[in-house]
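With one protein chain held back, the other chains of the complex are shown just where they sit.
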Amino acid sequence: MEKPTTIELVLTAVLSAINGAIFLVWSNFVWDYLKLFTGLLFLPIVYGVWYIGATVPAYIVRKPGIALLGEFLAAVAELAYGSHYLTAPLYGFMQGLMSELVFAATRYRRWDWATMAAAGAAPSIWAAAADTLLYNIVAPLSPEQRIIFWSLYFISGALIAGVLVKAVIDAVTETGVLDHFAVGREARLASSRG
Amino acid sequence: MSLYYEGDTLLHRLNPLTKLLVSTVAVFHAGILGTPLVLAAHLAAASMLVAVARPRLNRLIALGAAAAVFGQWWVNAALYHYNLGLDWQESSTLALLLAARVAVIILYSLAFVATTSPRDLAVALSASLHVPYIYSFMSFVTLRMMPLLARDLENIRAARLVRGYKPPRSPVARLASLLSPLLAVAVRRSVYMGLAMEARGFGAYPDRSYVDPPRFTRLDALFAAAAAALMAALAVAAA
Partner (left out) sequence: MPVVEASGLEAGYLGEEPVFSGVDLDVGEGEALLLLGPTGAGKSTLLLGLAGAIPRLVPGYLRGRLRVAGLDPRLEGLAAMSRHLGLLLQDPEAQTIMFKVYEEVYFPLENLRYPPGEIPRLAGEALRRVGLEKLWGSSVDTLSTGLKQRLALAAVLAPRPGLLLLDEPTAHIDPASAAEIYRVVAGEKGGGASAIVVDHRVEYVEEYVDRVLFMSGGGLAEAPSLDALAERVGLDTLLRSGVWVPPRLLPPRRVEPPPRWTGEGDVLVEAGSLSLRLGGRRVLRDVSIRVRRGEIAVILGPNGAGKTSLLRVLAGVQDGWEGSVAVDGGPPAPSRAVYVTQIPEHQFVARTVLGEVEATYRILGYPPPEARRAAEELLERHGLGGLAGRSLYRLSQGQKRLVSLAAVEPLDRRVYLLDEPTFGLDMRYSLLVAREIEGLAARGKAVIVVTHDSWLPAILECRVYGLSGGRIVYEGGFAELLEERGAWPQLSFKPPPMLEEGGAAALPEYRARIRGAMP
């Protein structure tokens, strides 16, 4: 398995700067205000956005360590931009680790919809548990509601950080912007074969 | 970090790793125990640390934090009442406990971020914990790139505004249309920066020298011991 090059690490760090900004908007605005409209129960439907720090760079570079580094750095960026939540880097590390484990299980060779959905959903294992433990976020919900609530973490992760991320990056790859990286190389190989 | 400022408060003089460890343990301590006594103690401790840290807050951040806490209280109170059928008195009290957790986290967050330079943290992670520096130093890249990318995004927005461009309807196409130019510039900078970093010996050896790394002093030991003692006492009291 190849190790990431310095350029690939730097790209991950740069993408994390972008993702961190998105996280900040999501944390400080969307999460708090959406609560007023959807109520608590369906709120986690937007949670998946917080995992893209892992799936975006990993899908582009396709090498070990990138999902973990990316999610962690994006959380650091979020904190640096002015987020209220000190726990962000810890969440980033653990969430990144969950995604990383999924990619490691496929030996960094499978990058299809199923893998991405799984890698997008995996960080919820940490997020749902930590939110419950640290913030006691499910306190005002009944047991049945809690099941729905926790499930949404996973569904949102799979859809947003998995499926949507893959769709968008595939579209960007067609422009040639990502030619230097694994996702671009594999796309060109696929099109020259087909 | 936007909130970080160079200063000489007690917290500034602590090693970043000490602060990281203590605040993480404190947050988990507050979360797991969660009783009113514990939360009140943490609120007091965190507030004291914030007072020591003397962060420079702008109105937007202060307002956002206050809104987050207040929102937690209000929304959860409503949920307890309408969802679980509790009366307003009880709902309000229980929701207050939840809001207190958020407040504790926000306060510790503030005290930490205002007094810890991200550079010192990255260096401490590598110099003391032996995290491979090629990873921890990527945090510098992220922080360095943030303002540049913000400028890029602003230029992209301005160019589109002037042209009268309306993005495509489908969310995927819309995102791709916005991301392509941003990523094009990001990729070019990444390639150059990666080359520049290696051209400055980045990654030549597994470890590196540090001219002035953060050190552990007696202050760190005292601070950690005091925090441990307080949390142990609270744990006993809560039992």
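Labels A and B are assigned to the chains in the order they are written; within every chain, residues are numbered from 1.
Assume contacts are C-beta pairs under 8 Å (C-beta built on N, C-alpha and C of every residue); 3 or more make two chains touch, one makes a residue touch a chain.
These figures come from a predicted structure and were not determined experimentally.
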item: Omitted chain's touching partners, listed by label; value: A, B
item: Subunit B residues that touch the omitted chain in the full complex; value: 119, 140-141, 144, 147-148, 152, 155-166, 177, 180-181, 184-185, 188-189, 192-205, 207-212
item: Where the missing chain touches subunit A, by residue; value: 5-7, 174-177, 179-180, 185
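By definition in this document, only the chains that are shown with their structure count from here on.
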item: Approximate Å spacing (C-alpha centroids) for the pair subunit A, subunit B; value: 18
item: Interfacial residue positions of subunit B with respect to subunit A in the complex; value: 1-3, 23-24, 27-28, 30-32, 34, 61, 64-65, 67-68, 71, 75-76, 79-80, 83-84, 91, 94-95, 97-98, 101-102, 105-106, 108-110, 112-113, 118, 134-135, 138-139, 141-143, 145-146, 149-150, 171-173, 175-176, 179-180, 182-184, 186-187, 189-191, 193-195, 197-198, 202-203
item: Touching residues (chain side subunit A, partner subunit B) in the complex; value: 5-18, 20-21, 28, 32, 35-36, 39-40, 65, 69, 73, 76-77, 79-87, 90, 133-137, 139-142, 145, 164, 167-168, 171-172, 175, 177-178, 180-181
